[in-house]
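Note that one protein chain of the assembly has been removed; the remaining protein chains are unaltered in position.
So, chain A:
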Amino acid sequence: MYTVESLVAQIQGLSSSAGDLSLLLTHLKQADEFLHNESTRLFPFLEQLDPTLHSLGYLYILEASTSGPVTNEQARRLVLLISRFLTSCVADQIRLAPEKFIAVCKSFKDQVLMLEAPIRGVVPLLEAVKKLRSSEHLTTLHPDFLQICLLAKCYKTGFSILEDDIFEVDQPRDFYLYCYYGGMICIGQKRFQKALELLHNVVTAPMSSINAIAVEAFKKYVLVSLIYNGQIYAGGFEVLFGFHSLTRLFLPFEQLYIELANTYSIGKISELETYIQTNREKFDSDNNLGLVKQVVSSMYKRNIQRLTQTYLTLSLQDIANTVQLSSPKEAEMHVLQMIQDGEIYATINQRDGMVRFLEDPEQYKTCEMIEHIDSSIQRIMTLSKKLTAMDELISCDPLYLAKVGRERQRFDFDDFDSVPQKFNI
């Protein structure tokens, strides 16, 4: 039979070396149930422990004390405690009990949300994610962290974590949420390419049935592709997977957005606007109206960009006419903005009201460019190696071999990838 006091003493004694820690872990596992029963009176003991030195023990007690329902008042105290713990705990120790750590983080997230102060959760959770993750592995904390970032509007902090490559996934659901929230953060940062990539991952993920995350992601995916590419992006993977099968999969749900893409492809701003006006409420209820508005302004840009392909010089009046802007003044503002953003290369001659379009000044001769290309090549080479390694790993995987051996008639290695819909195991 345990007492809390004896446990605390054990924790204090057994937190120094690796061998001691594993011993402590077995003790704590056995005591887990007891701790949960005692959850209400555990708080005072936490103060006897140092979150840095006794991370593991601290974690167990913390988890037990947060497992029950918490009131607002308690939450206030807990948030403080947990954030201190999350920032100061030692990665090696908490990794011994990841599921406890995740549970603590989850309840921390809930409490922060309960206090309606998501911004207080951003930094501690970032620390937590950094401590828990190993390279290229998606933890359950990733989506939670991104969600908190979104709610706190700390897009930049959230974006920092999106730049790491993720290859390994435990829970498909975590991955969908990670990509969905990540996509939204990238949209907030106007990093449309990255957003597209993340959303694309959700939309084309192999799934046996459509889930709500994928449907929402698909809506955003269509809008972002329109903003970034001017069409529903069709390249690379679509060849493999058949984008049409993809759209057909989503068609019953998302007629609205596919129609929008079709209207966009006609290239007439007035038609696009009437379509959006008539469906305004639907876009609004999807919380996508802001993005839809960006779609409209991207159309102006795209039309102006198209003009640079055909004209050397063009008067502002003509630009306004072709792009359906109301006045030459407005056209000038658009052109100016685009020159500033580096989207077109042009000079404006205000005296004649003429715009002179120039060619892309990039000559691909600079050292930076060579370095950039070189780094890309390096990166791709590492990726290729990883791909080969993965291939070898899979072809040695007993699970896979058993499956292939059994179902050779149905699945050929070649169509393993190409028919994801059939992949209902």
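What we mean here is this: a residue touches a chain if its C-beta (ideal position, glycine included) is under 8 Å from a C-beta of that chain, and two chains touch if they have at least 3 such contacts; residues count from 1.
The definition used in the following text is that contacts and distances are computed from a predicted model.
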Protein name, per the UniProt record, of whichever chain is missing from view ("PCI domain-containing protein", "Molecular chaperone MKKS", "Late endosomal/lysosomal adaptor and MAPK and MTOR activator 4" or "Protein FAM114A2 isoform X1"): "PCI domain-containing protein"
Residue touching the undisplayed chain, where the options are A:Phe34, A:Tyr311 or A:Tyr345: A:Tyr311
Of A:Asp20, A:Glu168, A:Asp284 or A:Glu392, the residue in touch with the unshown chain: A:Glu168
Absent-chain contact - pick from A:Ser83, A:Asn201, A:Ser225 or A:Thr263: A:Asn201
Footprint left on chain A by the chain that the document does not show: 165-172, 175, 197, 200-201, 204-206, 208, 235-237, 306, 309-315, 318, 352, 354, 357, 359-360, 362-364, 369, 372-373, 376-377, 379-380, 383-384, 386-387, 390, 394, 397, 399-400, 403, 417, 420, 423, 425
